[in-house]
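The complex is shown incomplete by one protein chain, all other protein chains being positioned as in the whole.
In order of appearance the chains are A and B, and numbering begins at 1 in each one.
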Amino acid sequence: MEMLREIRRFVAHSLRAVTRGSPRYWAWVGLLGAMIVVGVLAYVHQMSRGLITTGMRDQVSWAFYIGNFTFLVGVAAAAVLLVVPAYVYHWKPIKEVAVLGELLAISAIVMCMLLVLVDVGRPERTWHLMPFIGRLNVPSSLLGWDVLVLNLYLALNLVIVTYLVFTLFRRKKVANAFFVPMVLFSIPAALGIHTVTAFLYNGLAGRPFWNASILAPRFIASAFCSGPAVLLVLMQILRKTTKFEIQDAAIWKVAELMAYAMFLNLFLLGAEVFKEYYSNTEHVVHMRYMFTGLKGHTAIVPWMWLSVFCSITAFVLFLVPGTRRHPVTLNLGCLLIFSAVYIEKGMGLVIPGMTPDTLGEIYEYWPTWTELGVTLGVFGLGGLVFTFLVKATIPILLGEHGHPAGAGA
Amino acid sequence: MGLRVVVRGAAGRVGSATEERPLSTTRLVLLGGLALGAFGLAGCGQSPPREALQGAVPTTEPAWPEDDKSAFPVPPPPFSSPDIFPCSGCHDKTLPPDPKRRVLTMAHDDIVLKHDERHRWCLDCHDTQNRDMLHLASGELVDFKESYRLCGQCHGDKYRDWRAGVHGRRTGMWNGEKQYLLCVNCHYSHDPHFKPLKPLPPPTAPRSGS
Partner (left out) sequence: MSTDVSRRELLACVVGGCVAASTTGCTDFLHTEFGRKNFRDMTKEEIAEVVKDLEKDLSAKYGKPVTVGAEEPIPGVDFGYALDISRCIGCRRCVYACVKENNQSRDPQLHWIRVLEMDKERGIDFDDANPYYDAETVPRPGHFYLPVACQQCRDAPCVKTCPTGATWQEKDGIVLIDQDWCIGCRCCMAACPYGARHFNWTEPTIPAEEMNPKTHVLGNRPRPRGVVEKCTFCVQRVRNGRYPACVEICPVGARKFGDMRDPKSEIRYILENKRVFVLKSELNTRPRFYYFYGL
């Protein structure tokens, strides 16, 4: 019963933490709330008529929702960029902030699942994906594996975070024998979720743009250079708005690791571009559609070039120690790389893969307001989850949560 | 067959308990040679059994009927008007046949032959004496109901395919009774090239977000 009291106190603290804040905090929550409202309205519209309210058709049957899903799986996997130096190399400056990565992972996975839910034709039948109750087609279906690993990763992160934060809340010592193996397991789990998502695309022989072995390494590289950008910005915000002490060394180390990931990302992109253009098989049409347009269809071309430009600029900014350490260029770099990978791994992956389609037809997809609205709502919800998690966790990490030390030991 | 009887006879005799005087080796060899020769001569005149010809397809009879008159269930011949047949209605004793190759002007002038017309004309298919029948190259008369036999003379590969059901439209049961069509049901005999058709409407191209 002691435990129940602790839990009640923990819940009470969390509720207090998220319902109290500065005007700036409430403005932020209000913005996220507005995004959620837009999303709900858009989704109601979508449910009333079906997915025909989106821009998707038979020729391009996966688009904005699945593109965002792919990007967000990468963001979720990127938590591992903090976990590795913290728990494998025991680098103290990062160890203190590693939990933020896990909070981001939880929020991102929630967004991923929501995006799949809004994309399926019959959401009330998603219980068919559950093993034993439904009929999950593993080992053959990659989407089946994705369901398993995403849920596993979510559960793992929830357990890790809840255990850590609750233990710190009770001012107890973390049982490393239980905790550390789980955290270490989250490393291959993170790589696993993103590799399975990559394999989902990779295994489709009928889509030559995706059917490339390089896809899984590209996913990991782009995940590691984009996901942590959110954390870098967050850490700077926390430094300014709370008593949370985050050393410059931690931020710069993360930025340095991101620089290596950015290089790998660019290198792998270059390898793909060489292979397509030099070998010049029929499959080059997909890359041509991205970078030069096909038969007058050029809607996606400026976005792809923007993405490449942002990637290269961000890489230079992060590579040069001077710009990496300067807050203005650091944050500019974060924004640039996040946008670049958002385009490259979102629409820049899904749309060229399906344009031209398997019978050579070009249907120029563009997201409708409904799709944009629903996705905005999903980001709003994910942002809200992340905000609340961070708001409840930071005081505990700082020891400011007013829990009497040693009570009920 | 013959060889076996002879051999059996020779072998039966040699070593038989009742035999008093066994056949000498020389005589055996001579008899054997004779038998072989007889068989060889017999073999030349015969065609090998059907089984040996089938190759990969393990059937002993063809899937389609041969020249069995009632075997192909075809619809009636599509004459251009109901009273044009029987032809002997006009082509009787009062209208003697004129076998001279010419362009017809007195009747049937609506028919413009576009079917190997440099080498063929009407009476190469229609029988000169009996206009109610067609005729094969051998002179054999063929009913209009079996005009496929006439077409098949020159268009042998199409004929074979048609008999197998692979040429032309087929309706019915894939594992049961099927309907055939006459060649002329699709190919007008005087101008057989399959005419272009008006296509049905194209699919609607997709538009985003309706």
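Everything below uses one rule, namely that contacts are C-beta pairs under 8 Å (C-beta built on N, C-alpha and C of every residue); 3 or more make two chains touch, one makes a residue touch a chain.
As the structure is a computational prediction, the values presented were derived from the model and not from experiment.
**Q** Which candidate, A:W62, A:F224 or A:Y342, sits in contact with the chain we can't see?
**A** Considering all chains, including the one not shown, the answer is A:W62.
**Q** With the full complex in mind, choose from A:G144, A:P228 or A:P367 the residue touching the hidden chain.
**A** A:G144
**Q** Just checking the interface: what residues of chain A touch the absent partner chain?
**A** 49-52, 56-59, 61-62, 116, 119-126, 128-129, 133-137, 140-144, 147, 200, 203-207, 282, 285, 354, 356-361
**Q** May I ask you to list the residues on chain B that touch the chain which is not drawn?
**A** Residues of chain B in touch with the missing chain: 56-59, 63, 161, 164-176, 186, 194, 196-205, 210.
One rule holds in what follows: only the chains that are shown with their structure count from here on.
**Q** Measuring from the mean C-alpha position of chain A to the mean C-alpha position of chain B, what distance in angstrom results?
**A** That gives a centre separation of 72 Å.
**Q** Enumerate the contact residues on chain A facing chain B in the complex.
**A** Residues 52-55, 57-59, 363, 365-366, 368-370.
**Q** Touching chain A in the complex: which residues of chain B?
**A** So the residues of chain B touching chain A come out as 205-206, 208-210.
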